[in-house]
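Here is chain A:
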Amino acid sequence: MIPVLLILIPLLGGFASFFFKSESGAKSWSLLSAIITLVVSILGLTILNSPEQLLADAEWQPLLGSRFTVKLDGMGQLLCLLTAVSYPLIFVATWFTKYDKPNNFYALMLLTQAGLMGVFVAQDALLFYFFWELALIPTYFLCSKWGGEKRIPVTFKFFIYTFVGSLMMLVGILYLYFQTPDHSFSINSFYNLNLPYGQQSWVFWLFFIAFAVKMPIFPFHTWQPDAYEQSPTATTMVLSGIMVKMGVFAVLRWLVPVLPLATWAWGDTVAMLAVIGMIYASLIAIRQDDLKRLVAYSSIAHIGLMCLAIFVPSAAGIQGVMIQMFAHGINIIGLWIVVELIERHFKTRKISELGGIAEKAPMLTLLLVIVALANVALPLTNAFVGEFLMFSGIFSSTASKYNMIFTAVAGISIILSAIYTLNMIQKVFYGNTNAVTSTAKDISFNESLALVIIVGLILSFGVYPKPMLELTQSVADSILTKMSIKP
Partner candidate 1 sequence: MNKLVTLIPLMPLAGFLINGLFRKGLSKSLSGIIGSGVILISFILSVLVFLEVKNGNNQLVTLFEFIEVGKLSIPFSFQVDQLSSVFLLIITGVGFLIHLYSTAYMHEENNVQFARYFAYLNLFVFSMLLLVMGGNFVIMFIGWEGVGLCSYLLIGYWFKNIEYGNAAKKAFIMNRIGDLGFLLGIFWLIAKLGTVTFHTPDNAGVFDRFSDLSTTDLTGITLLLFVGATGKSAQIPLYTWLPDAMAGPTPVSALIHAATMVTAGIYMIARSNILYTLAPFTQTVIVIVGLATALFAATIAIKQNDIKKVLAYSTVSQLGYMFIALGVGSYTGAVFHVMTHAFFKALLFLGAGSVIHAMHHEQDIRYMGGLKKKLPITHITFLVGCIAIAGIPPFSGFFSKDEILAAAWAANPVYWILGVLGAMMTAYYMFRLYATTFLGKFRGTDEQEHHLHESPSAITIPLIVLAILSIVGGFVGIPEIFMEGGHRLDQFLAPVFAESKKLQHAHTIEHRTEYMLMAISVGLALIAIFFAVNRFSKKPELNEPEGAAKLLANKWYVDELYDSVIVKPMLSFAKFLNNVMERSVIDGLVNGVGRFLQYGSRQIRLVQSGQVGSYVLLMVLGMLVFFVLQFFIKK
Partner candidate 2 sequence: MNVSEILFYFLSVLALGSAIMLVVSKNPVHSVLWLIVTFVAITGHYILMNAQFLGIVNLIVYAGAIMVLFLFVIMLMNLNSETEPKKNKWLRLAGVVAGGCLLLVLVAALKDADKKGQMVLYGGGDIGLIENLGQVLFTDYVIPFEISSVLFLSAMVGAVVIGKKE
Partner candidate 3 sequence: MKIEYYIFLSIALFCIGIAGVLTRRNAIIVFMCIELMLNSVNLLLVAFSKMHNVAQATVSPNAGIEGQLFVFFIMVVAAAEVSVGLAIIVMMFRNTHSIDINFLNRLKH
């Protein structure tokens, strides 16, 4: 029941939101719907946390052998929770941002949420593909209607890029579908077919391209900074906070367990790309003058680490990835909120034009510093747990014989991340105020509310990550058994 609700509430809420005339109406309605979703997902974690509640299954396309099967396992719950948490935060944080046709904006946002939820709960390949695209379409409209001045070509590039990828995935899905003895799309029959290596390896690449574009992994990443830069910040939050995780999630759910042999064989290649990407993105981030681009590249680096931890697998690493998906989602949304504030107050995102905000806005500075430190994975922040587990996982992984090298090189990105993050803090917040920033004032209630919640999450999960670890334990184990790595 729960997963169906998680999809339906935003879906219906979204459609309803189209028909609101007044801005405030649409806003409040969307916030309400988002909060209800959050409540439902929390219920799913707590009192309704029983197998029959977390599973829904119905006839869909009998002739093709595709069923409407949705199920919440640990990883799914984690990401659904992330989605459910982020939306209210986003709405609250951008409460005072003005959009023309606000009802459409919020409607599309909610539709995206529905698509995301669907991706995280789908247990049927065809259904998965449906939601995968459904999450994309509203985003396309959001970005190219409410984005920056170069929005149309940039968003279009983003769309085509991801679309090509997902079509490749579709071909892969079809191929696997015809390999299944009972011609079914259900994830279990995908898990059960043990293809010979030859077939696996090229299906692997079909899938991987799709997910690599989404994540994005090094050579396929160029759409991302532009897209983040051009999209309206609320959408950017969704893109970077949640949608990017779709890729990682999909790798964990649809790629690694389905094609373990190919994952073994190509693991080092992909890991190589990931490592290169991390260093590459971090170095570029150092040179960025635009806050949005800086955050974008830092996110590429973080995702690279997750990808690395997946393809140099080990018990700790896989679970680290899951924790980190959540942590990174929260942190980066926090960063975007700050960027949004700065852009709104000072009408610029240029780091070089800012400075000395700290003395005007101590509250903002404090919160930002905490979020930023979480972004560089300082201990007792949520990101530390994830990164620690991932690194130690990579280091102790038996899957690759280059594990130590990977760890060491990837470790450099820790230093680089410190460099660009501190640079940013220093240039933007410290020093003396200038013409632009002299008018700065501290943040308003709704923004500080959102940020405080985020900081709260960061610290609480940083100090006491146990619940999440327990949540993801079983999934991680099953994945590892699929990969025949003893957990």
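The rule is simple: a residue touches a chain if its C-beta (ideal position, glycine included) is under 8 Å from a C-beta of that chain, and two chains touch if they have at least 3 such contacts; residues count from 1.
Picked so that all candidates are chains of the complex that A comes from, given by their letters.
Remember, it's a predicted structure, so these values are computed and weren't measured experimentally.
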| item | value |
| --- | --- |
| Touch assignment for chain A within the complex, options 1, 2 or 3 | 1 |
| Residues of chain A touching candidate 1 in the complex | 157, 161, 219, 222-223, 280, 283-284, 286-288, 315-316, 319-320, 356, 358-359, 362, 373, 378-380, 385, 388-389, 391-392, 395-396, 407-408, 411-412, 414-415, 418-419, 422-423, 426, 429-432, 464-466, 469, 473, 487 |
